[in-house]
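Missing here: one protein chain of the complex. Every other protein chain is in place.
Chain IDs A, B and C follow the sequence of writing; residue 1 opens each chain.
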Amino acid sequence: MIPAAFEYKRPMSLEEALSHLAQYGADARVLAGGQSLIPAMRYRLAQPAVLVDINKLPNLGYMKEENGMLCLGALVRDTDVEFSPEIRSRYHLISDVSMVVADPIVRFRATVVGSLCHNDPSGDWAAAAIAARAQMAIQGPGGARVEPIDRFLVDSFATSIGEGEMAVEVRFPVPNALTSGAYEKIERKVGDYATAAAAVQVELNPDGTIKEAGIGITAVAHMALRVEEAEKILRGQKPTLELIRAAAEEARKIANPNPDARGSAEYKKDMARVLVGRGLIKALKRLNVVVA
Amino acid sequence: MEITLKINGSEKKLSVEPRTLLVHAIRDAGLTGTHIGCDSSSCGVCTVVLDGKTAVKSCTMFAVQAEGHEITTIEGMAQGDKLHPLQQAFHDQHGLQCGYCTPGMIMAAHVLLQHNPNPTEEEIRFGLSGNLCRCTGYQNIVKAVQQAAQMLQQPAGAAADD
Amino acid sequence: MAVQTPNLEPKGIQGLGKAIKRKEDARFIVGKGNYLDDINLPGMLYMALVHSPYAHAKILNIDTSEALKIPGVKAVITAKDLAAAGLSWIPTLAGDKQMVLADGKVLYQHQEVAAVYAETRQAAADGAAAVQVEYEPLPVVVDPYKATAPDAPVLREDIKDQMSGAHGPRRHPNHIWTWEVGSKDETEKALAQSEVRIKQHMVYPRSHPAPLEPCGCIGDMNKATGRLTVYMTTQAPHAIRTVLSLVTKIPENNIRVISPDIGGGFGNKVPVYPGYVCAIVGSIVLGAPVKWVETRTENLTTTGFARDFHMDIEIGATKDGKVTAMKVYTLADHGAFDAAADPSKYPAGLFSICTGSYDFQKAYAQVEAVYTNKAPGGVAYRCSFRVTEASYLIERSMDVLAHELKMDPAELRLKNFIQPHQFPYPSALGWTYDSGDYEKTLKVALERIGYHELRKEQAEKRARGELMGIGISTFTEIVGAGPSKDFDILGIKMFDGAEIRVHPTGSAIVRAGTRHQGQGHETTWAQIVSEELGLDVDKIIVEEGDTDTAPYGLGTYASRSTPTAGGAMALAARRIREKAKKIAAHLLEVSENDVEWVDKKFQVKGVPGKSVTMNEVAFAAYTNPPPGLEPGLETTYYYDPPNLTFPHGAYVCVVDIDKGTGEVKVRRFVAIDDCGTIINPMIVEGQVHGGLTEGFAMAFMQEIAFDEQGNHLASNFTDYLLPTALETPKWETGHTVTPSPHHPIGAKGVGESPTVGSPAAFVNAVVDALAHLGVRHIDMPITREKVWRVLRSAGIDAF
Partner (left out) sequence: MKLEYKGQENVQASPEKVWKFIQDPQKVASCLPDLKSVEIKDDKNMVATVGVAVGPVRGTFKFNIELDPRPDENKVMVRIRGGGLGSAVDLTASADIKGQDNQTTLLDWQGQATVSGPAATVGGRVLDAQAKRLIETVFANMGQKMSEV
């Protein structure tokens, strides 16, 4: 299928990109990985007048740790994360996510920041960013700003990025040795949108109690959600199966999915519960805490 | 728009619309080994290699985005009449039937082996899960990739007698 | 530039049973296949179609003016324009007719409404997007059970008053035909007298073959010569040429259909689709070649679907498990036009093979077809004309019966198999099974998988609350349509032709009326000829798909190539050998009676040293023919098979179930097939792998579903789920060999057995895992949610 015609801009600097975005406003779309946008354009469901291709912008493909944060530039591809031994060994949650987004070929193009900006209701990265308490760095005519992920993700397909602005970086807190996470996703097959998925991050105190927990669920509501009640239930407690059951139950409670071919609302809600439970068990296991 | 890119080692200047998909540009340049099978970035029959180590679905990239990049397609795999080990292995292991997915599958496997030269069966199945095949049930494709991995790891010339 | 001819190993004389590597691979592995979209002709135009968003609506107006303003757009046609050429409707293969472009109303979502021709594919797409169509929506019929309700909206107003169709009387405007076989009274009597009876309703959901290469066509009318060349993704080029000639009134000799390399067909590329007709009409009207290649959406929403059988079965048996009778009622959802691709006398295909591998003394089956607001089709998707539905029905039902009898499903099958001494076996529904050894095949499969250990493991697991299941399917197929006394399509008898030309230097070109789509004919036909004539397999080139050169034949689908064209090939070769024998006698200076064919050479009887090879004979056929004998060494043979062939197999599947999510994991799958003589075991194994994967897909994923408004819910590969390498189980294959007694080389065909036989094995395994929870049946596709519902209602839960 052939997309509708559009005007193509290929800025060579961030300034140039921002000036295009300022000029064309809502008519323009940023093209990063394009793995959601281009198929939508091929179906002519998306017909942007202008595409601002940021792939030639210098210095946006970095992955670096800085000030206690892992910073991923806007052109970091999912495979950059997936194939990184450092990320695999220390960032369990985002490593898990990087292996199940879309399919292996799509991941070579798809970007982490692009996925967060797209904010698809089934987005994998959004759930992970919520659980890991990520932040987004945004550039615009007014300069730079940083938003915590909960403020950044506004609604399905909507973020706090204003007209003329562009997200340039996502930041994940560097996990310490007592922190681990996991991403549990069920999909009907590789490449399908999740039927339900849960991102979980747990930090333990030296005494084995849970210091902090982050739980995000996706594909089970209008957008990825934080399961705050579950986090509260876990915080300060010794991890037991009972506790995990109680926390997971909170995911079911707040999930509010649409029924579709992937499952009924009832099924998806239950899967939110099961997957949060499984994520917690797996994350704890990675910290050598066996709950069963 | 005029774009310049390298396809299979030789520089090409192509005239395209911004909306021209890379796969159409490649095919219109006479390299019809790269196929089209869907509109949703699902099937992977259009998979080509971008800059040596990256596999992309060429239906989900605009040709203008390939400006200045290097594309490798199935036609660039053999050296003269010497098949690439993956091509040889797909033949040896009956890793193809109708042949339509084969070019994309070989390109995906080519990139997979660069990132993981000695993959397990599970890793091959995982790594090729962005490419659909309707004929083979994948089993012989997996065997072909295993054979190619072995061939690629053998020192040159030691192939025949070990 | 270097010539890229891969250095594939030379093979020599390689006949039946040899796992030689495929000859056709050479071009495919280097990207030099020649598929339809790879063909570009000078001055070629592109065509795009406009589709209806509604499933049922009146067309109030079509405004093409904006489309015609787009630079590069050459023309837009609608049904009105086609009517002028007498082409607004075309006959279907099933004795119905169908619209080419929507004529007054649309009858299913995505139906073709207009065709746009343009200089570029971009302009064609822009043109199609710019055509404005005004609709008035009408009530939609989605559920086939509601199609014949008294107040159901009439779909086919063109035939609403016709009380009779191609297959008998019609009882409602949305009713197409009712077909029955067997004795109803006797069956009902036998059922009434049976000690045990089971009844089960089951649905074989609508599915789509979805080959990775979509359908396409290039119409190329040469106005100077009056010759129409049609490049088309077709599995049956000769039949298409005949149909085109009948429809367009162009003399058949002025039509050349070329079916280039085909990227998978699986039945999808048998019918004639509106897009083909529009591309051809466009070329005739515009005087330029016109290319149309489907989008994936067009492929999934408008071209031939498969299955969609809603079945009710009743089986009677004795208390100790001997089956007595079977009664089947099936409602077939045919969509908006009856475009099923079945032999003319068999509107429900070969569904009456539904007694399967078992010795049913009494049986009766009735199939009723109805119109709904869905795309037409009913193609044989990797199966021989509704055999998949039949096989699933009986194999699933045998498990229901086993459950009712509290009997092991393997034991029940062993008790009821048709026995080897009963062949040729006349079935209660009228077939004569050629050969088989069902018990042997099942025993090999059970042994291979370790059935008894698995049952033990299952019992232990069940005691621990874990869920595993074992499913068996011992199916019998019926393929190779078919004998001309019963089988035709639009009157054309279903024989197949083969032509062999042996050249002076001992190489040969072989042509057949079939058209492979990955089945390996270029290798297997060469093997048959190599076997029969002792020629080097590398020196035999196989050509199919060009109606100007290939002998007539009905094409490749329904596992018929080996049973029909394979037979033709062997008999053509034997005819050549007969002639060659005369030449050999001449060369050996003995009488023909003193020559025998030994070790792929002609030898003087009893004198091993005195022989000539086929190469020598071939040379002599052109340089030194015996006086009085016609020179040359060529022949064409049309093979009309005396019967169908009946491949069979025994499949055993082991599944584990995730109690948290309902996910089913196929742990093992053993497939033992018996397709008679095996030509190339490597290719047979490859066919089985592929067919099992499609069976797996149907059991767990693939479904063409619709919502109440008739929206097609699987219009692309994100919604129509094809398994990837990751979901696909690892297959364990094997075979037994029971040759067909009537086929020239004893072969039966195998490409479809695994798709036919495997779905029941998967479903039986899942139901077996849940049987102790009171589950007797789950309809395909088995989604996680369906299993989850069973688990949760039984109080089973786990992280």
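The criterion applied here is as follows: a residue touches a chain if its C-beta (ideal position, glycine included) is under 8 Å from a C-beta of that chain, and two chains touch if they have at least 3 such contacts.
Quick caveat: nothing in here was measured; it's all calculated off a predicted structure.
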{"item": "Which displayed chains the unshown chain touches", "value": "A, C"}
{"item": "Per the touch definition above, residue among A:Pro11, A:Gly33, A:Gly73 or A:Pro121 touching the missing chain", "value": "A:Pro121"}
{"item": "Which of C:His167, C:Lys579 or C:His712 contacts the chain that the document leaves out", "value": "C:His712"}
{"item": "Sole contact to the chain not displayed, among A:Phe152, A:Tyr193 or A:Tyr267", "value": "A:Tyr193"}
{"item": "Identified contact with the non-displayed chain, of A:Arg145, A:His222, A:Lys238 or A:Lys253", "value": "A:His222"}
{"item": "Touching the absent chain when the full complex is considered, from C:Gln109, C:Asn299, C:Asn643 or C:Gln702", "value": "C:Gln109"}
{"item": "Where the missing chain touches chain A, by residue", "value": "26, 36-37, 40, 43-48, 118, 120-122, 155-157, 193, 222, 258, 260"}
{"item": "Positions on chain C contacted by the hidden chain, ascending", "value": "51, 53-55, 109, 129, 135, 137, 297, 707-713, 715-716, 718-719"}
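We take it that only the chains that are shown with their structure count from here on.
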{"item": "Interface with more contacting C-beta pairs, comparing A-C to B-C", "value": "B-C"}
{"item": "Whole-Å gap between the CA centroids of chain B and chain C", "value": "29"}
{"item": "Chain B: positions in contact with at least two other chains", "value": "17, 19, 39-40, 42, 126, 128-131"}
{"item": "Contacts with 2+ other chains: residues of chain C", "value": "121-122, 295, 297, 718, 722, 724, 726"}
{"item": "Contact set on chain C toward chain B in their complex", "value": "2-8, 21-22, 24-33, 35, 37-38, 121-122, 210-214, 261-266, 293, 295-297, 517-520, 682-683, 685-687, 689-694, 716-718, 722, 724-726, 728, 730-731"}
{"item": "Touching residues (chain side chain A, partner chain C) in the complex", "value": "1-2, 4-5, 44, 103, 186, 188-193, 195, 244-245, 248, 261, 263-264, 267, 270-271, 274, 277-278, 281"}
{"item": "Chain A contact footprint on chain C (complex, rising order)", "value": "121-122, 125-126, 129, 295, 297, 660-661, 663, 701, 705, 713, 718-719, 721-724, 726-727, 783-785, 788-789, 792, 799"}
